[in-house]
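To start, the structure itself, in structure tokens.
Of the protein chains in this complex, one is absent; all others appear in place.
By written order: A and B. Residues from 1 in each chain.
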Amino acid sequence: METTRADVAIIGAGGAGLRAAIALAQADPKLKIALVSKVYPMRSHTCAAEGGAAGVIKADDSLEHHFDDTVGGGDWLSDQDAVDYFIGEAPKELIQLERWGCPWSREANGSVAVRPFGGMKKQRTWFAADKSGFHILHTLFQTSLQFPSIERFDEFYATELLREDGRVAGFTAIEMRSGQMRRFDARAVIICGGGAGRIFPFTTNGAIKTGDGMALAYRAGVPLKDMEFVQYHPTGLPSTGTLLTEACRGEGGVLVNRHGRRFLQDYGMGPETPLGRPVLKTMELGPRDRVSQAFWQEQQKGNMIPTQWGDAMLLDMRHLGEAKINERLPLVRDMSISYMGVDPVTDPVPVRPVVHYMMGGIHTDLKAATPLPGLFAAGECACVSINGANRLGSNSLTELLVFGRRAALSAMEYLQSGARAASESALATGADAARGRLRELLQRTGGKETVAGLRREMMHTMEANAGIYRTHEGLAEACVKLADLRRRYRAIELHDKTNVYNTDLLQALELGSMLDCAEAVAQCALARKESRGAHQRLDFAARDDRNFLRHSLAVFDPGASPRIEYLDVVITKSQPGVRDYSGGHE
Amino acid sequence: MGERTVEFEVLRYNPEKDAAPHFQRYSVKCREEWVVLDALNHIKESVDPTLSYRWSCHMAVCGSCGMMVNGEPKLACKSFLRDYPGLIRVEPLRHFPVERDLVTVIDDFVAKLARVKPFLIPQPGAAQAGTGEYAQTPAQLKRYKQFTLCINCMLCYAACPEYGLIPEYIGPAVIALGHRWNEDSRDGGRAQRQEELAATNGVWDCSFVGACSEVCPEHVDPAAAIQQVKIKSTIDWYTEHLMPWLNK
Partner (left out) sequence: MAEQVGRRPHVRPITSEWIFRHPRYLRYMVREFSCLFIGAWTLMLVCALGRLSEGPEAWGRFLEGLKSPWVVAFHVLALAFAAYHSFTWFQLTPKALPVQVGEKFLPDDVIAGAHFGAWAVLSLAILFFAGAF
């Protein structure tokens, strides 16, 4: 088997992976860095983030405000020591990106402009029109090209982590173009594999968001944390799930029901604010979980607008005017016209909540380290946790920068602590076994199940039972179904048994990852008998701090459902309180 | 909105099975509002799982799904079936080797991109002064912003006959991205980039067909970037050779 030896190998070359690679290359140019991704870096899903990245920079803002917004927004499930580190590093990282040439939108005096975002008390979201993630990703990718020590392995799909003596030793990956397996030996591995939104049928997430990084760590014994917290973004196009950024509302867009009423005022986010003059942290600038839940409640009351793709509310941006929409929201306008046939300049756009982000992920501490020595994780695939039960919009782009860099520094510290390289025999044995398993999947005959069939059933189960509001019955049904799907997955047979760019094989592997992630979501959700942030139970409508001010940890079991454990939340200065989005009226 | 049956002809090539590429016909029921990518996904899911192609974001920003649709380079996620009344012929992007089905080999583009140093090279002296943000006015931003919008989808390479005829040509997107940094008020690396941009296989391989800008899904206008680099390079040459006293 072809083998690549690196000091640090990074799986995933989106925002977090690229940031980690650059940090490593800058810290020590002699380090050998392997940057391995199933897609070319510029295809990574960071590119689809629109609104911006949060970091305190303006004079009227303070780190305390950012801390309070994040912790309260996360319904006190965030680890406060991690949030402290995050908000402190945030402005430094955004300035660093500026110094690498990111085309941030500007004020007239040449300073970086910021915009309002949901759940934020002050304007602190740095943005590049409505393609912020795209510009961050391309700035990082292009910047990374100047470091010869970063060796890229584009379109390599990592299949299994290799371990020896309870430490990480590397991993195996398939080169898509040849179908050949390659062994990556590395004393430290950083996983930046992104989220798993594709376990749901209606999502803003691209096709590649299949939880591969999460599943890699999970199967190697690292728990997945807080997986029940799945963020619905309130404003997706009903036809395709395409995201219309929260900046639509940050710039002054409003949400109305079929009667033209700005219904958020009826769900603890009022009173109504003047049209075109958005007030921070209230009404349309409430947090995503609350806004999506309000949609669901209105839907129950029959106040939504039926469309051929399901019920929708209206996002009205007409009062912003054509000039502002073109300057600040050009992509939003283009997408609305292209995919819905509605021009936001002249008409309100139908939107509905859509699965957007996983608050949960690979269990890491605030140094981005997992419990498995030598393994680190950052970005959406990781759960530090700064996002708690509900992430605030524009914290995730900053998170991937802050913790991408942090993971790199931690990996350096780990190497310097004298971590030994694994033995050749252990690596060879592990890699051969991994190749054997892959070959068995590729060549299996007589299987009764198909990738597309199982995937459809999984998505349907998740949408029906693990959506905005959940019940014991639904979740229990989902758990049974997902366990069954995992069992049936072993009887899958591929139609395509060739080597070169076999996407049938790729999708089968992705489905395996998704099923593991989906089961962790459902099991954690079933066990959390309370409502907090994005996890809302109709049968346990209140938050229960006595029993559930704790992180859920799903521990993998190859033959059975995961074991659920709990870990106390780190609380330093903010005791759990009431989330107030009344604009100071309560 | 209704459904209709659409005929597709998709180029298939599996190097382990086929001596050469061939077209395969699919007749599929499609929803009226679908894009070509939706139809391909439907084919892969329900008709033929062996079909290979790249895609991800479905919102024209990741640049994965570039392909030839009825002979024109297009993003499959932005090619609406309503614009194609008859048979739809889907092929891999022209001018790139075909790895498998609709998947092309793009090593050439990726290597060329690195050659133009598409990153901020600080101006000597000034940049090291502080660690804070650089100031940049909205007007300075506007000057290069358009060229930052390249999603590296490579439709422009598939449209450019010069790239087809001269594979060494560095190509529209790469020049636009090099120019993007040259025009950035924070950058001081133009002289270094000129080694590639102003070379024979840089802008001077371009004969201004203009197709790159016509097919660009993000309205980057690479042809404009190329002509601007040509003019600046020409001025460079004159100042260097005819007005040497202007050099420093």
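The definition used in the following text is that a contact is a pair of C-beta atoms (placed from the backbone, for glycine too) under 8 Å apart; a residue touches a chain by one contact, two chains touch by 3 or more.
The shown structure was predicted, so the numbers you read here are calculated from the model rather than taken from an experiment.
Screening A:132, A:499 or A:561 for touch with the missing chain picks out A:499. Of the candidate positions B:30, B:57 or B:98, contact with the hidden chain is made by B:98. Along subunit B, the points of touch with the absent chain fall at residues 13, 15-16, 20-21, 71-72, 94-95, 97-99, 105, 138-139, 142-143, 161, 164-165, 207-211, 213-214, 221, 223-224, 227-228, 230-231. With the whole complex as reference, residues 174, 177-181, 435, 438-439, 442, 498-500 of subunit A touch the missing chain.
Operating definition for what follows: only the chains that are shown with their structure count from here on.
Centre-to-centre spacing of subunit A and subunit B amounts to 28 Å, using the average Cα coordinate of each chain.
Residues of subunit A touching subunit B in their complex: 39-40, 42-45, 47-48, 95, 98-101, 103, 105-112, 131, 134-135, 138, 142-143, 145-146, 154, 177, 206-208, 239-240, 242-243, 308, 331, 334-335, 338-339, 450-452, 494-496, 498-504, 507. By the touch criterion stated above, subunit B contacts subunit A in their complex at residues 1, 14-17, 33, 44-46, 48-64, 78, 80, 99-101, 103, 105-106, 110, 113-114, 117-120, 131-138, 140-141, 144-145, 148-149, 151-152, 177, 181, 184, 186-187.
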